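Beneath this line is the structure, given in structure tokens, with notes to follow.
Only a single protein chain was left out; the remaining protein chains are all shown in position.
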Amino acid sequence: MNAWLAILLPAAIKIVVILAIVLTGVAYTTLAERKVSAWMQDRKGPNRVGPFGLLQPVADGMKFFFKEDITPRQAYKPVYLLAPLCTLVPALVTFSVIPFGTEITVAGKSYPLWIAPGMDLGLLFLLSISSLAIYGIILGGWSSGNKYSIFGALRGASQVVSYELGVGLSLLTVVIWSGSFGLQDIVNAQKGHPWFFLTHFLGFIVFLVAIFAETNRLPFDLPEGESEIVGGYHTEYSGLRFAMFFMGEYANMITASALLVTLFFGGWNLPFVDWAKFGPIWGGVLSAAVFFTKIAFFLFFFIWVRWTLPRFRYDQLMNIGWKRLFPLALANLLLMTTLMVFFGFGVKQ
Amino acid sequence: MMLWIFFAVAFVAFLGALGLVFHSNPMVAGLCMAVAMVAQGCLYMLLHVPFLGFFQIIIYAGAVMVMAVFIIMAHGMAEQGQEVSLTQTVATYVAAVLFLVQALRAVWNAAPPAFTEVDRAFGSLQQFGNLLVEHYAVPFELASLVLLTAMVGAVVMARRIWE
Partner (left out) sequence: MKLQRPKLTWWERTYFPAILQGLAITFRHIPRIKKRVTLEYPEVRWELPKKYRGAPVLLTGLDGHEKCTSCKLCQFICPPRAINIVAGETDLAKEKFPREFTIDMGLCIFCGYCQEVCPVEAIWLKDEYELADYDRTRLIYTKEELLARGRKPPYLPGKEKPLTEGDKP
């Protein structure tokens, strides 16, 4: 019993803490989106609720809570009610394998700062879970019984098949280079080495472009496409169910940023800094802080790109996915494996 | 503990398979199949081959079923629900019963499995990769060739219909 407790208790604490951080992050990313978009358009942004509008997410949450939850008559009920969960849950589950920091040593025992420390296939787990996230869009769009929604679902489904190959292949070089599917191994492989966005520049570019399609953000937010198909797959949703879609989208953004940081920007690493020197507790805390700062930068980048670029056309996205990203990722794979096999590059662990 | 997890997952897989066969709405049937695929991936993980499970989920639930569901939606079959004739129904049920009898016989006659201890490397990526490259390289490449041929054929046929 004690053995179980020793495993479950730290895991439970970590889950609670990380969920709290992520959900707060989601709330404040929505505020950041509105603020940054306002600044980019020479506006002020929300500033009425609390100082500098800092309580705006709370107000938004309350509003979602009290709104009427409408189920259209033509909807296919069981699926319609299930779909928002299919978006939110995968988005939150993916955080279980992302390493947030080094480790905290308390009473002679060290606790690594990620939820599932034994996972040596973290990247595969993450990819498989996020490949399921598309079902939220498909189910929601199809079951609403609305033409705009089903167009959103169709676009989402065809979008997913055109960018996912690029994502997989661009990540493969990182995996081969560091010799492991474990995200913590990939982070360690960048410790004291140049971060992977320098050595795997082509793969980084492919992944960066594809990740915008993965998170359904502009310029690839075709499943939503407000100006063409109203709200796309979530046209009919309202109240808390819409909030779930909304939170899922922003949680996906945080996951995508975390993945970018972990795979290409050295995770919690900073050049010439060894976290072990900062003591058993502060080393872990500071490394986590660095990690979240990097995530914040990429969240800003997502918002920045959204308010700069217009939406791509549907066929243009397919073209980019199949005719540009896919061959580019293949070329990258060929190049990197050649470098590793014939010139001895790569990280030996 | 493991046994109970197995039963839970197997039950979900079974329900998904039943839904695929019996649900009249092709869209829901497709989704049931996706559920069955995910449950099957979990079964692989229980068998200590986690990466096979993940690949099962990524490829079958995440890509193949998405494609299938996309086609169902695009064809508008989701609304209609296909009409089936009586002979078709009867034939399907007869075939299903025959298949079930055969499967049960095979399970019944099979020798009880000999439990052997496997080493820790069992189901690891290294082992899998070595097997794939050393023993099964030719069949693997042949399979990909067959798939390529099928793809080219599909494109040719689609073009003919297009014109």
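Residue numbering begins at 1 within each chain, and the chains themselves are lettered A and B in the order written.
One rule holds for everything that comes next: contacts are C-beta pairs under 8 Å (C-beta built on N, C-alpha and C of every residue); 3 or more make two chains touch, one makes a residue touch a chain.
If you're wondering where the values come from, they're calculated on a predicted model, not measured in any experiment.
Counting the whole assembly, list the visible chains that the omitted chain makes contact with.
Visible chains that the missing one touches: A.
From the list A:Ile21, A:Met40, A:Val89 or A:Ile176, pick the residue that touches the absent chain.
Answering carefully, the residue with contact to the hidden chain is A:Met40.
Considering the complete complex, identify which of A:Ser110, A:Thr308 or A:Thr338 is in touch with the unshown chain.
A:Thr308
Tell me which stretches of subunit A touch the chain missing from the display.
For subunit A, the residues touching the absent chain are 36, 38-44, 47, 304-305, 307-309.
We adopt the following convention: only the chains that are shown with their structure count from here on.
How many angstrom lie between the centres of subunit A and subunit B, each centre taken as the mean Cα position?
Those two chain centres are 28 Å apart.
Spell out the residues on subunit A that touch subunit B in their complex, using ranges where they run on.
Residue list for subunit A touching subunit B: 76, 79, 121, 124-125, 127-129, 131-132, 134-135, 138-139, 142, 150, 153-154, 157-158, 160-161, 164, 168, 181.
How about subunit B: which of its residues touch subunit A in the complex?
Those in contact with subunit A are residues 25, 27-28, 31, 34, 38, 41, 50-51, 54-55, 57-58, 61-63, 66-67, 69-70, 73-74, 78, 125.
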